[in-house]
Each structure stands twice: as structure tokens, then as C-alpha cells.
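This report concerns only the one structure given below.
What you see is the complex with one protein chain gone and the rest in place.
Coming up: chain A.
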Amino acid sequence: MTARERIAGNVAGYVDDRTGAAKWMKKNLTKVFPDHWSFLLGEICLYSFVILLLSGTFLTFWFDPSMREVVYEGSYEPLKGLEMSAAYASTLDISFEVRGGLLMRQIHHWAALIFMVGIVVHLMRVYFTGAFRKPREFNWIIGVGLLTLGIVEGFLGYSLPDDLLSGTGIRIAEAIIQALPLVGSYLAFFAFDGAFPGTAFIPRIYTVHVLLLPGIFLALITVHLMLVWYQKHTQFPGPGRTEKNVVGYPLMPVYMAKAGGFFFIVFGVTAFLGAVASINPIWLYGPYTPGQVSAGSQPDWYMGWLDGLVRMAPPIETHALGHTISWNILIPGLILPGIMFTGLALYPFIESWATGDKREHHLLDRPRNTPNRTAIGVMALTFTLVSLINGGNDIIATTFHLTINQMMWFSRIAIIVLPPIAFIITKRLCLSLQRADRDLVLHGRETGRLVRMPSGEFVEVHEPISAEKAWLLTSHEQLAPLELPEHDASGVRRAGLIKNKIRNRVSRAAAVAVPKATETERRELEGHH
């Protein structure tokens, strides 16, 4: 035993005597994680959250969340001598007087955008591979919660500097609150402590932005990761991988190195963006005054689809009993997002209801093998993308010499027409890919080698695929549709007839598949080749 080993042993022994950590550490440091690039997408969110905490803490040292009127005397000439809120003035000071302040502000904002992008791509991975199935439904719901809170947290951060753009955003948020029937006006008065903009809102959202929501984030992220730890990570199907094992590398040292390194890369990419690309240049927007607004006022991208929905809504209002109900804000601003997020959160339960599959799943699906789920996902993405595009309709109109009216009518029609078309196309594509898989298993790979037979016939030589690949293409299971009978064994009509009919119909749609190649088919064909 060298001296160094002896010292390390002594330290470890000292800690273990007092905490009993050795047993726990031994078990968990050797925990195995499967290897796939898409399993690192969630880590992008985790690391950008850490960056957000660090850079955000730096910003709080100088940011003054107050609506106190001050006269700007800083070094940015075009605003010198103007009256503005202390919140805006202190953000200008962070940008121009504090050493490294502008870089930190830009890192904070880019990290926020990357955080939200990370959540969305991670969500897409989990959805399209079916990782949300039993036993991971709770973690899916926590994930949807993180996405929702992320949108709110991002919006509050965007609102804090009290510049012209963020003030416009708050004005729209106020309008959406006011659109709530009956209670809207009172809620708005409550949130703003009186009429818009008032002096209460910025200090209030500051507390929520730096204390309440980060606290909830920390708690939810911890539970999210603990559940991954406890339930173990899902894996893609492959030789030797079953529902009962996890094939991969141990946490220590492989994943410690990979994940630790990835943190620095995420930090590096964020810092790179913060250093080379300007984001939220609040000094150009000017201080917020309710009487001013700029062309091209947009929210950050994760709110852009909401803005797009509001922008395409036709002007419909109802006046009744002295109340106005603004459907043009209520539907796109509250009802549609409500339906979307509820549907998203409940999706695991809806799917298991439709397929009748209540078993545990630890092996992931290839998206083509679940055409219905994949098609629903692409449909939802199409809907969101059309609204996101309409959120930037004025910028797109001026850039591509279109008219804003064309953009609006395109969106109004496309938001209804394109999602179903996307569903149908995706489903057909999935089935075609299944057919291609089947051909590959049965007939092998096309080599491109043409051979002329003695009879004069030309044939292309096919090469059988490897056993591994053949297994990969045939290992998935194809569930039969539920066939809930209308009558029970005694010939009595079962209760819930309509519900069962719907369930049968949905289940049949979910079970549509090209039958995968079976072993017998394969053997039969072998005689021909």
C-alpha cells in the first residue's frame, strides 16, 4: 500500500464511519446507464438550469426590482437624462457599467432559451419512443409541469427589465387575465395592485422569478431525477437488452466523465452565444411607457406560438348583461393552451386506455412501430409550428415580401387543415417504413449487383442481413386491437356501449400495422433465394 492509498483509505474510512456512505456509494456509483445520444437531451436542460442559477445570482447583485423613477446618468448616450424605472436603469447599468455584466445577462438569456429548447427536444424524445409508459407516467407529468413553469419563468424574466418590449408583453398578459369572464378585471387589479402598469408588478414578479419558481424547479427536477434513478433509465431494444435489465456503462467512471464533460460543453456553447450574439438589447428598446409600442414586438420563442394563436384569432366578442367576453383572446390565450397542456399531461393514460396495455415497459419503441402515436405527435407539432410561424408573421412578411394578411389567412386555414394532413402522411410513412423493414428481413439487403442468369434473365443479388439486425427489426410486439364485445356471455348488452365502441375504434386505429416478418415466413422464402 503506497502512502497515497493509505491516506485516501483513511479519509474514506473517516467519512464512512460517520455517514455510512460507503455501501450506498458502492451501489450507486456502479449504477449502469444505457448509451444513446438522445438520452443526453435532458441533461442539456439540467445543465442550463445550473447556468441559469449561477448567472441569475450574479445579476441579482446589481438588479434593482423597483419602479422608482430615476433619471438615467449612465454611459449609454442615447438614453442620457431620460426618466425611467430603477429596474430599467439598473439593467442598463448591468449592461454598461458592471464588469462582465452584459456577458452575464446574455449568458442568462441564451441559457433560458436553450433550457426551453432542451425541454422540448427531450419531451419529443420521450414521447416518440414511448418512454412515458408505465411506470413513468408521474415523471411525464412532472416533465409537463417543468415545461409549463419554464414558460412562465421565462416570461417573468423577460418582463423584469421594464423595457419597452417587456412592458408590451406584460400588457398582453394583463389583457389575457382580463379576458377571463367575470373575475378577469378583479384578477388583473389584484395582480397589478390597481390599474396597469402601477408600481407593484415588477417587484412582485421578481420574488416569483428568483425565489418561488426556482425553488419549485429545484424540487421538481430533484424528484424527476430521483424517479429516473429509482425506475432506471429506459433503453432502446437490441441484442441482450430486455425489460428486466439495463445494458450500458457504469456511472463511475464512464458517465461521471461524459456527463461532467457535457456540463462544461453546455456552459461553453451558452457562453459562446452570449459572447458573439446580442440577445434582448434592452438599451435599443428604451424604457417602458404605456403610450409607446414598437413594430415587431414579439415574445421569446417559447411564448411565440401563444402569440401566434392570439394574432390569428378572428375578432369575436360577445356582449351580455353588461359584460364583454373577448373570445378572440379567451380561446387562443387560455382555452386552447389549457386543452393542449391537459392533453399532453394525460397522454400516457389516454394511450393505455386506447390500447389496453397496462404492463410495464422499459424498452423503447422505434417511432415507426407505433404509427398512431408518432402521427399524433407530428400532428401536435404541426399545430404548434403553424402558430409559432404566425407569431413572427410581421417579420416573415417584411423579410419575404409577403403581406401580413396572407400570413394570417394561411395560418387560420393551415392550423385546421395541416395537422390532420400531417397525421395521415406520418402514419403512412410509418407503415411504409414498417414494410421496408419487413422486406429487409425477408429478402435481405439490395447489393446493387446484377447477375445475368443462363436463361437471359437479370436478377439483383440480395444479401441476407445480420442476425442482430434481423432481431432488431422483428423484436417489437404488435398488439392486437381491443375487441370489447357489445354483449356479455349471457347475451346481455354491456354497460357503457358507446364508450366501448369509441374505445374499440381508437384501439383499432392504434393497432394498424404491417405484420412483421415471422420466422416461418423467413424460412419459407429461403428456398427462393
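The working rule: contacts are C-beta pairs under 8 Å (C-beta built on N, C-alpha and C of every residue); 3 or more make two chains touch, one makes a residue touch a chain; residues count from 1.
Everything below uses one rule, namely that contacts and distances are computed from a predicted model.
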Protein that the absent chain corresponds to, by UniProt name, given "Cytochrome bc1 complex cytochrome c subunit", "Sugar ABC transporter ATP-binding protein", "Maltose/maltodextrin transport system permease protein" or "Multisubunit sodium/proton antiporter MrpB subunit": "Cytochrome bc1 complex cytochrome c subunit"
Residue, one of A:F196, A:W301 or A:W471, that touches the chain absent here: A:W301
Sole contact to the chain not displayed, among A:L29, A:A195, A:L218 or A:I265: A:I265
Touch with the omitted chain, as defined above, among A:F63, A:Y88 or A:Y285: A:Y285
Chain A residues that touch the omitted chain in the full complex: 35-41, 44, 77-82, 95, 102, 106, 110, 113-114, 117-118, 121, 164-165, 258, 261-262, 265-266, 269, 273-281, 283-286, 289, 291-301, 304, 391-395, 397-398, 401-406
